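If you scroll down you'll find the structure; I have some questions about it.
Shown here is a partial selection of chains from the complex, left in place.
Labels for the chains are A, B and C, by order of writing; each one numbers its residues from 1.
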Amino acid sequence: MARIWLLNGPNLNLLGVREPAVYGRATLADCEALARARAGALGATLDFRQSNHEGVLVDWIQAARDGADALILNAGAYTHTSVAIHDALKAFEGPVIELHLSNPHAREPFRHRSFVGPVARGVIAGFGAQGYALAVDAAAGLLGG
Amino acid sequence: MARIWLLNGPNLNLLGVREPAVYGRATLADCEALARARAGALGATLDFRQSNHEGVLVDWIQAARDGADALILNAGAYTHTSVAIHDALKAFEGPVIELHLSNPHAREPFRHRSFVGPVARGVIAGFGAQGYALAVDAAAGLLGG
Amino acid sequence: MARIWLLNGPNLNLLGVREPAVYGRATLADCEALARARAGALGATLDFRQSNHEGVLVDWIQAARDGADALILNAGAYTHTSVAIHDALKAFEGPVIELHLSNPHAREPFRHRSFVGPVARGVIAGFGAQGYALAVDAAAGLLGG
(Lines give C-alpha, C1' and ligand atoms only; values in the text may rest on other atoms or scores of the structure.)
Protein backbone atom coordinates (compact mmCIF):
# COMPACT_ATOMS: atom_id res chain seq x y z
CA MET A 1 0.00 0.00 0.00
CA ALA A 2 1.60 3.28 -1.12
CA ARG A 3 2.47 5.65 1.74
CA ILE A 4 2.32 9.33 0.78
CA TRP A 5 3.29 12.25 3.01
CA LEU A 6 1.96 15.69 2.19
CA LEU A 7 3.77 18.46 4.10
CA ASN A 8 2.69 22.09 4.21
CA GLY A 9 4.87 25.06 5.13
CA PRO A 10 4.37 28.47 6.71
CA ASN A 11 1.07 30.34 6.64
CA LEU A 12 -0.80 27.54 4.93
CA ASN A 13 -2.76 27.14 8.17
CA LEU A 14 -4.33 30.51 7.27
CA LEU A 15 -5.66 29.21 3.98
CA GLY A 16 -9.08 30.51 3.11
CA VAL A 17 -8.48 33.54 5.30
CA ARG A 18 -5.25 35.03 3.95
CA GLU A 19 -5.42 36.86 0.60
CA PRO A 20 -8.34 34.93 -0.89
CA ALA A 21 -7.83 36.73 -4.21
CA VAL A 22 -4.53 34.88 -4.54
CA TYR A 23 -5.06 31.62 -2.67
CA GLY A 24 -8.81 31.02 -2.94
CA ARG A 25 -11.40 30.44 -0.21
CA ALA A 26 -10.81 26.75 0.46
CA THR A 27 -9.22 26.04 3.86
CA LEU A 28 -6.34 23.69 4.52
CA ALA A 29 -8.90 21.24 5.92
CA ASP A 30 -10.67 21.36 2.57
CA CYS A 31 -7.39 20.61 0.81
CA GLU A 32 -6.73 17.73 3.17
CA ALA A 33 -10.19 16.31 2.51
CA LEU A 34 -9.68 16.43 -1.26
CA ALA A 35 -6.28 14.75 -0.91
CA ARG A 36 -7.57 12.06 1.43
CA ALA A 37 -10.49 11.29 -0.86
CA ARG A 38 -8.19 10.81 -3.84
CA ALA A 39 -5.70 8.78 -1.78
CA GLY A 40 -8.49 6.55 -0.58
CA ALA A 41 -9.71 6.02 -4.13
CA LEU A 42 -6.20 5.05 -5.20
CA GLY A 43 -5.54 2.78 -2.22
CA ALA A 44 -2.83 4.91 -0.66
CA THR A 45 -2.32 6.18 2.87
CA LEU A 46 -1.80 9.88 3.47
CA ASP A 47 0.10 11.65 6.26
CA PHE A 48 -0.86 15.34 6.19
CA ARG A 49 1.00 18.00 8.27
CA GLN A 50 1.64 21.72 8.48
CA SER A 51 4.26 23.82 10.27
CA ASN A 52 5.46 27.40 10.24
CA HIS A 53 8.97 26.29 11.31
CA GLU A 54 11.68 25.54 8.75
CA GLY A 55 13.47 23.23 11.19
CA VAL A 56 10.32 21.20 11.81
CA LEU A 57 9.86 20.74 8.09
CA VAL A 58 13.46 19.53 7.83
CA ASP A 59 12.83 17.09 10.70
CA TRP A 60 9.72 15.76 8.95
CA ILE A 61 11.42 15.36 5.58
CA GLN A 62 14.15 13.38 7.32
CA ALA A 63 11.52 11.25 9.03
CA ALA A 64 9.89 10.60 5.67
CA ARG A 65 12.94 8.57 4.72
CA ASP A 66 11.51 5.79 6.87
CA GLY A 67 7.80 6.47 6.71
CA ALA A 68 6.97 7.54 3.17
CA ASP A 69 7.22 6.17 -0.34
CA ALA A 70 6.53 9.54 -1.95
CA LEU A 71 6.63 13.08 -0.64
CA ILE A 72 4.41 16.01 -1.67
CA LEU A 73 5.68 19.34 -0.39
CA ASN A 74 3.95 22.70 -0.46
CA ALA A 75 6.83 24.52 1.22
CA GLY A 76 5.15 27.92 0.95
CA ALA A 77 7.56 30.75 1.50
CA TYR A 78 10.44 28.41 2.34
CA THR A 79 10.33 27.25 -1.28
CA HIS A 80 12.18 30.42 -2.18
CA THR A 81 14.70 30.65 0.67
CA SER A 82 15.49 27.27 2.23
CA VAL A 83 18.66 25.46 1.27
CA ALA A 84 18.13 23.33 4.37
CA ILE A 85 14.91 21.89 2.93
CA HIS A 86 16.67 21.43 -0.41
CA ASP A 87 19.36 19.37 1.28
CA ALA A 88 16.88 17.33 3.29
CA LEU A 89 14.95 16.51 0.11
CA LYS A 90 18.12 15.29 -1.59
CA ALA A 91 18.40 12.66 1.14
CA PHE A 92 14.88 11.37 0.47
CA GLU A 93 15.03 8.50 -2.00
CA GLY A 94 11.46 8.34 -3.28
CA PRO A 95 9.84 10.84 -5.67
CA VAL A 96 9.24 14.42 -4.49
CA ILE A 97 6.41 16.58 -5.85
CA GLU A 98 6.49 20.37 -5.50
CA LEU A 99 3.01 21.74 -4.90
CA HIS A 100 1.69 25.32 -4.86
CA LEU A 101 -1.80 26.74 -4.65
CA SER A 102 -0.99 29.68 -6.94
CA ASN A 103 1.48 29.89 -9.81
CA PRO A 104 4.67 31.44 -8.35
CA HIS A 105 5.89 32.45 -11.80
CA ALA A 106 2.90 34.75 -12.20
CA ARG A 107 3.78 36.57 -8.95
CA GLU A 108 6.67 38.63 -7.50
CA PRO A 109 10.21 37.94 -8.78
CA PHE A 110 11.40 36.63 -5.42
CA ARG A 111 8.89 33.78 -5.81
CA HIS A 112 10.43 32.73 -9.12
CA ARG A 113 13.37 31.03 -7.45
CA SER A 114 12.66 27.58 -6.03
CA PHE A 115 15.06 25.54 -3.94
CA VAL A 116 12.55 22.69 -4.08
CA GLY A 117 12.38 22.59 -7.88
CA PRO A 118 15.87 21.25 -8.60
CA VAL A 119 15.26 18.23 -6.36
CA ALA A 120 11.65 17.60 -7.31
CA ARG A 121 10.51 15.05 -9.83
CA GLY A 122 7.54 17.15 -10.80
CA VAL A 123 5.64 20.34 -10.09
CA ILE A 124 1.92 21.09 -9.78
CA ALA A 125 1.03 24.72 -9.25
CA GLY A 126 -1.83 27.13 -9.68
CA PHE A 127 -4.84 24.84 -9.28
CA GLY A 128 -5.79 25.85 -5.74
CA ALA A 129 -7.26 23.11 -3.57
CA GLN A 130 -7.79 20.90 -6.61
CA GLY A 131 -3.99 20.69 -6.89
CA TYR A 132 -3.90 18.61 -3.70
CA ALA A 133 -5.91 15.87 -5.39
CA LEU A 134 -3.85 16.10 -8.58
CA ALA A 135 -0.63 15.80 -6.58
CA VAL A 136 -1.81 12.67 -4.82
CA ASP A 137 -2.80 11.26 -8.19
CA ALA A 138 0.62 12.10 -9.59
CA ALA A 139 2.41 10.58 -6.61
CA ALA A 140 0.46 7.38 -6.89
CA GLY A 141 1.26 7.30 -10.59
CA LEU A 142 4.96 7.69 -9.97
CA LEU A 143 4.81 4.84 -7.47
CA GLY A 144 3.23 2.69 -10.15
CA GLY A 145 -0.18 2.88 -8.53
CA MET B 1 -19.41 19.08 -23.10
CA ALA B 2 -16.05 20.61 -22.25
CA ARG B 3 -13.81 21.23 -25.24
CA ILE B 4 -10.08 20.97 -24.47
CA TRP B 5 -7.26 21.72 -26.89
CA LEU B 6 -3.84 20.29 -26.17
CA LEU B 7 -1.11 21.88 -28.30
CA ASN B 8 2.49 20.65 -28.53
CA GLY B 9 5.48 22.66 -29.68
CA PRO B 10 8.80 21.94 -31.40
CA ASN B 11 10.53 18.57 -31.26
CA LEU B 12 7.74 16.90 -29.32
CA ASN B 13 7.11 14.80 -32.42
CA LEU B 14 10.45 13.14 -31.62
CA LEU B 15 9.26 12.04 -28.20
CA GLY B 16 10.49 8.60 -27.22
CA VAL B 17 13.42 8.97 -29.57
CA ARG B 18 15.09 12.21 -28.46
CA GLU B 19 17.08 12.15 -25.20
CA PRO B 20 15.10 9.39 -23.46
CA ALA B 21 17.11 10.00 -20.26
CA VAL B 22 15.41 13.38 -20.02
CA TYR B 23 12.03 12.89 -21.69
CA GLY B 24 11.30 9.18 -21.21
CA ARG B 25 10.48 6.47 -23.77
CA ALA B 26 6.80 7.18 -24.29
CA THR B 27 5.97 8.61 -27.73
CA LEU B 28 3.71 11.54 -28.44
CA ALA B 29 1.11 9.03 -29.58
CA ASP B 30 1.33 7.43 -26.14
CA CYS B 31 0.79 10.82 -24.54
CA GLU B 32 -2.16 11.48 -26.77
CA ALA B 33 -3.69 8.12 -25.89
CA LEU B 34 -3.37 8.82 -22.16
CA ALA B 35 -4.91 12.25 -22.61
CA ARG B 36 -7.76 10.95 -24.74
CA ALA B 37 -8.55 8.19 -22.27
CA ARG B 38 -8.77 10.66 -19.41
CA ALA B 39 -10.81 13.12 -21.49
CA GLY B 40 -13.20 10.34 -22.42
CA ALA B 41 -13.60 9.33 -18.80
CA LEU B 42 -14.37 12.94 -17.88
CA GLY B 43 -16.76 13.53 -20.76
CA ALA B 44 -14.61 16.08 -22.55
CA THR B 45 -13.52 16.37 -26.17
CA LEU B 46 -9.84 16.71 -26.99
CA ASP B 47 -8.14 18.40 -29.93
CA PHE B 48 -4.48 17.29 -30.01
CA ARG B 49 -1.86 18.92 -32.30
CA GLN B 50 1.86 19.39 -32.73
CA SER B 51 3.96 21.83 -34.73
CA ASN B 52 7.58 22.89 -34.95
CA HIS B 53 6.55 26.38 -36.13
CA GLU B 54 6.04 29.24 -33.67
CA GLY B 55 3.70 31.01 -36.09
CA VAL B 56 1.51 27.92 -36.45
CA LEU B 57 1.22 27.68 -32.69
CA VAL B 58 0.17 31.32 -32.56
CA ASP B 59 -2.42 30.65 -35.27
CA TRP B 60 -3.81 27.68 -33.31
CA ILE B 61 -3.97 29.57 -30.01
CA GLN B 62 -5.92 32.29 -31.80
CA ALA B 63 -8.24 29.68 -33.27
CA ALA B 64 -8.78 28.24 -29.80
CA ARG B 65 -10.64 31.42 -28.92
CA ASP B 66 -13.56 29.98 -30.84
CA GLY B 67 -13.01 26.27 -30.52
CA ALA B 68 -11.82 25.56 -26.99
CA ASP B 69 -13.00 26.06 -23.44
CA ALA B 70 -9.57 25.30 -21.97
CA LEU B 71 -6.11 25.21 -23.45
CA ILE B 72 -3.24 22.92 -22.46
CA LEU B 73 0.08 23.98 -23.95
CA ASN B 74 3.36 22.11 -23.97
CA ALA B 75 5.21 24.83 -25.87
CA GLY B 76 8.54 23.02 -25.67
CA ALA B 77 11.45 25.29 -26.47
CA TYR B 78 9.17 28.21 -27.36
CA THR B 79 8.19 28.34 -23.68
CA HIS B 80 11.48 30.10 -23.04
CA THR B 81 11.68 32.45 -26.02
CA SER B 82 8.26 33.30 -27.47
CA VAL B 83 6.62 36.59 -26.56
CA ALA B 84 4.33 35.99 -29.54
CA ILE B 85 2.83 32.93 -27.87
CA HIS B 86 2.60 34.87 -24.60
CA ASP B 87 0.56 37.55 -26.33
CA ALA B 88 -1.67 35.07 -28.10
CA LEU B 89 -2.41 33.33 -24.80
CA LYS B 90 -3.42 36.62 -23.21
CA ALA B 91 -6.16 36.88 -25.82
CA PHE B 92 -7.56 33.46 -24.90
CA GLU B 93 -10.28 33.85 -22.31
CA GLY B 94 -10.52 30.35 -20.83
CA PRO B 95 -7.98 28.77 -18.49
CA VAL B 96 -4.49 27.94 -19.80
CA ILE B 97 -2.36 25.09 -18.41
CA GLU B 98 1.39 25.01 -18.94
CA LEU B 99 2.59 21.45 -19.43
CA HIS B 100 6.12 19.98 -19.58
CA LEU B 101 7.39 16.42 -19.67
CA SER B 102 10.46 17.23 -17.57
CA ASN B 103 10.89 19.83 -14.83
CA PRO B 104 12.49 22.87 -16.51
CA HIS B 105 13.73 24.20 -13.19
CA ALA B 106 15.93 21.14 -12.74
CA ARG B 107 17.61 21.80 -16.12
CA GLU B 108 19.71 24.52 -17.81
CA PRO B 109 19.22 28.16 -16.69
CA PHE B 110 17.81 29.22 -20.06
CA ARG B 111 14.88 26.85 -19.40
CA HIS B 112 14.07 28.60 -16.12
CA ARG B 113 12.39 31.53 -17.85
CA SER B 114 8.85 30.90 -19.06
CA PHE B 115 6.81 33.27 -21.18
CA VAL B 116 3.87 30.90 -20.78
CA GLY B 117 3.95 30.92 -16.97
CA PRO B 118 2.78 34.50 -16.38
CA VAL B 119 -0.35 33.90 -18.44
CA ALA B 120 -1.08 30.36 -17.28
CA ARG B 121 -3.54 29.47 -14.58
CA GLY B 122 -1.52 26.44 -13.55
CA VAL B 123 1.56 24.38 -14.32
CA ILE B 124 2.14 20.63 -14.48
CA ALA B 125 5.72 19.57 -15.13
CA GLY B 126 8.02 16.61 -14.67
CA PHE B 127 5.60 13.70 -14.81
CA GLY B 128 6.40 12.53 -18.36
CA ALA B 129 3.50 11.07 -20.30
CA GLN B 130 1.42 10.78 -17.13
CA GLY B 131 1.38 14.59 -17.04
CA TYR B 132 -0.86 14.61 -20.12
CA ALA B 133 -3.60 12.81 -18.21
CA LEU B 134 -3.11 15.01 -15.16
CA ALA B 135 -3.38 18.13 -17.29
CA VAL B 136 -6.64 16.99 -18.83
CA ASP B 137 -7.91 16.24 -15.35
CA ALA B 138 -6.87 19.69 -14.17
CA ALA B 139 -8.45 21.40 -17.16
CA ALA B 140 -11.72 19.59 -16.63
CA GLY B 141 -11.60 20.56 -12.98
CA LEU B 142 -11.09 24.23 -13.81
CA LEU B 143 -14.07 24.07 -16.17
CA GLY B 144 -16.12 22.74 -13.30
CA GLY B 145 -16.05 19.21 -14.64
CA MET C 1 5.18 58.24 -56.29
CA ALA C 2 6.40 57.09 -52.85
CA ARG C 3 5.86 53.39 -52.15
CA ILE C 4 5.35 52.58 -48.47
CA TRP C 5 5.01 49.09 -46.99
CA LEU C 6 3.38 48.73 -43.60
CA LEU C 7 3.96 45.28 -42.08
CA ASN C 8 2.26 43.96 -38.96
CA GLY C 9 3.46 41.09 -36.78
CA PRO C 10 1.86 38.46 -34.57
CA ASN C 11 -1.54 38.89 -32.93
CA LEU C 12 -2.21 42.24 -34.57
CA ASN C 13 -4.99 40.49 -36.51
CA LEU C 14 -6.79 40.30 -33.15
CA LEU C 15 -6.74 44.06 -32.71
CA GLY C 16 -9.90 45.43 -31.18
CA VAL C 17 -10.58 42.07 -29.58
CA ARG C 18 -7.41 41.32 -27.59
CA GLU C 19 -6.84 43.30 -24.38
CA PRO C 20 -8.73 46.45 -25.38
CA ALA C 21 -7.54 48.18 -22.17
CA VAL C 22 -4.02 48.07 -23.60
CA TYR C 23 -4.51 48.20 -27.35
CA GLY C 24 -7.83 50.04 -27.79
CA ARG C 25 -10.97 49.04 -29.65
CA ALA C 26 -9.96 49.91 -33.20
CA THR C 27 -9.44 46.89 -35.45
CA LEU C 28 -6.55 46.33 -37.80
CA ALA C 29 -8.89 47.20 -40.62
CA ASP C 30 -9.51 50.54 -38.93
CA CYS C 31 -5.76 51.10 -38.71
CA GLU C 32 -5.36 50.22 -42.35
CA ALA C 33 -8.11 52.66 -43.30
CA LEU C 34 -6.45 55.49 -41.39
CA ALA C 35 -3.11 54.70 -42.97
CA ARG C 36 -4.55 54.47 -46.47
CA ALA C 37 -6.39 57.76 -46.07
CA ARG C 38 -3.21 59.54 -45.04
CA ALA C 39 -1.19 57.86 -47.79
CA GLY C 40 -3.75 58.91 -50.33
CA ALA C 41 -3.67 62.49 -49.12
CA LEU C 42 0.13 62.49 -49.42
CA GLY C 43 0.20 60.85 -52.83
CA ALA C 44 1.85 57.62 -51.67
CA THR C 45 0.96 53.98 -52.29
CA LEU C 46 0.57 51.65 -49.35
CA ASP C 47 1.14 47.90 -49.13
CA PHE C 48 -0.42 46.66 -45.87
CA ARG C 49 0.14 43.10 -44.52
CA GLN C 50 -0.01 41.03 -41.35
CA SER C 51 1.49 37.67 -40.35
CA ASN C 52 1.94 35.65 -37.19
CA HIS C 53 5.08 33.99 -38.66
CA GLU C 54 8.56 35.42 -38.05
CA GLY C 55 9.86 33.78 -41.22
CA VAL C 56 7.12 35.34 -43.33
CA LEU C 57 7.96 38.76 -41.95
CA VAL C 58 11.63 38.19 -42.84
CA ASP C 59 10.57 37.16 -46.36
CA TRP C 60 8.45 40.32 -46.73
CA ILE C 61 11.18 42.63 -45.43
CA GLN C 62 13.55 41.09 -47.97
CA ALA C 63 10.95 41.60 -50.69
CA ALA C 64 10.61 45.24 -49.66
CA ARG C 65 14.15 45.81 -50.96
CA ASP C 66 12.64 45.83 -54.42
CA GLY C 67 9.11 47.00 -53.77
CA ALA C 68 9.26 49.73 -51.14
CA ASP C 69 10.86 53.11 -50.66
CA ALA C 70 10.10 53.16 -46.94
CA LEU C 71 9.12 50.49 -44.47
CA ILE C 72 6.85 50.84 -41.43
CA LEU C 73 7.00 47.85 -39.11
CA ASN C 74 4.80 47.04 -36.17
CA ALA C 75 6.60 43.81 -35.36
CA GLY C 76 4.51 43.12 -32.27
CA ALA C 77 6.06 40.53 -30.02
CA TYR C 78 8.89 39.83 -32.46
CA THR C 79 10.16 43.34 -31.72
CA HIS C 80 11.58 41.98 -28.51
CA THR C 81 12.97 38.63 -29.63
CA SER C 82 13.84 38.56 -33.34
CA VAL C 83 17.42 38.99 -34.42
CA ALA C 84 16.34 37.60 -37.80
CA ILE C 85 14.09 40.60 -38.39
CA HIS C 86 16.86 42.89 -37.16
CA ASP C 87 19.20 41.44 -39.76
CA ALA C 88 16.64 41.63 -42.53
CA LEU C 89 16.00 45.30 -41.75
CA LYS C 90 19.72 46.07 -41.97
CA ALA C 91 19.59 44.91 -45.58
CA PHE C 92 16.77 47.32 -46.42
CA GLU C 93 18.21 50.56 -47.73
CA GLY C 94 15.32 52.98 -47.29
CA PRO C 95 14.12 54.42 -43.98
CA VAL C 96 12.53 52.08 -41.41
CA ILE C 97 9.92 53.27 -38.89
CA GLU C 98 9.20 51.27 -35.74
CA LEU C 99 5.50 51.45 -34.87
CA HIS C 100 3.61 50.31 -31.77
CA LEU C 101 0.04 50.77 -30.65
CA SER C 102 0.97 51.03 -26.98
CA ASN C 103 4.14 52.40 -25.38
CA PRO C 104 6.36 49.35 -24.70
CA HIS C 105 8.40 51.26 -22.13
CA ALA C 106 5.33 51.66 -19.96
CA ARG C 107 4.78 47.87 -19.92
CA GLU C 108 6.62 44.70 -18.79
CA PRO C 109 10.44 44.75 -18.75
CA PHE C 110 10.72 42.15 -21.51
CA ARG C 111 9.04 44.66 -23.84
CA HIS C 112 11.72 47.27 -23.14
CA ARG C 113 14.26 45.60 -25.40
CA SER C 114 13.78 46.23 -29.11
CA PHE C 115 15.72 44.55 -31.88
CA VAL C 116 13.95 46.85 -34.33
CA GLY C 117 15.02 50.05 -32.59
CA PRO C 118 18.74 49.95 -33.38
CA VAL C 119 18.03 49.69 -37.11
CA ALA C 120 15.07 52.08 -37.23
CA ARG C 121 15.29 55.70 -38.28
CA GLY C 122 12.45 56.66 -35.98
CA VAL C 123 9.86 55.34 -33.56
CA ILE C 124 6.18 56.12 -33.09
CA ALA C 125 4.50 54.40 -30.16
CA GLY C 126 1.53 54.72 -27.90
CA PHE C 127 -0.97 56.52 -30.12
CA GLY C 128 -3.16 53.53 -30.96
CA ALA C 129 -4.72 53.52 -34.41
CA GLN C 130 -3.81 57.19 -34.89
CA GLY C 131 -0.17 56.12 -34.89
CA TYR C 132 -0.71 54.40 -38.25
CA ALA C 133 -1.54 57.74 -39.85
CA LEU C 134 1.36 59.46 -38.10
CA ALA C 135 3.76 56.79 -39.27
CA VAL C 136 2.67 57.19 -42.89
CA ASP C 137 3.09 60.94 -42.50
CA ALA C 138 6.57 60.44 -41.05
CA ALA C 139 7.56 58.01 -43.79
CA ALA C 140 6.42 60.40 -46.49
CA GLY C 141 8.35 63.16 -44.77
CA LEU C 142 11.55 61.10 -44.69
CA LEU C 143 11.12 60.40 -48.41
CA GLY C 144 10.91 64.12 -48.99
CA GLY C 145 7.19 63.96 -49.61
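In the analysis below, a contact is a pair of C-beta atoms (placed from the backbone, for glycine too) under 8 Å apart; a residue touches a chain by one contact, two chains touch by 3 or more.
Not measured: the values here are computed from a predicted model.
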item	value
Copy count of the single sequence across the entire complex, 3 present	12
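Everything that follows uses one rule, which is that only the chains that are shown with their structure count from here on.
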item	value
Graph class of chain-chain contacts, one of line, ring, star, complete, other	line
Separation of mean Cα positions, chain B and chain A [Å, integer]	23
Length of the line joining the C-alpha centres of chain A and chain C, rounded to whole Å	48
Between chain C and chain B, distance of the C-alpha-averaged centres to the nearest whole Å	31
Of all residues in chain C, the ones touching two or more other chains	none
Touching residues on chain B, where the partner in the complex is chain C	53-56, 58-59, 62, 81-84, 86-88, 90-91, 115
Residues on chain C engaged by chain B in the complex (per definition of touch)	9-11, 13-14, 17-19, 51-56, 76-78, 80-81, 110-111
Chain A-touching residues of chain B, taken from the complex the two chains share	103, 105-106, 112, 114, 117-127, 130-131, 134, 137-138, 141-142
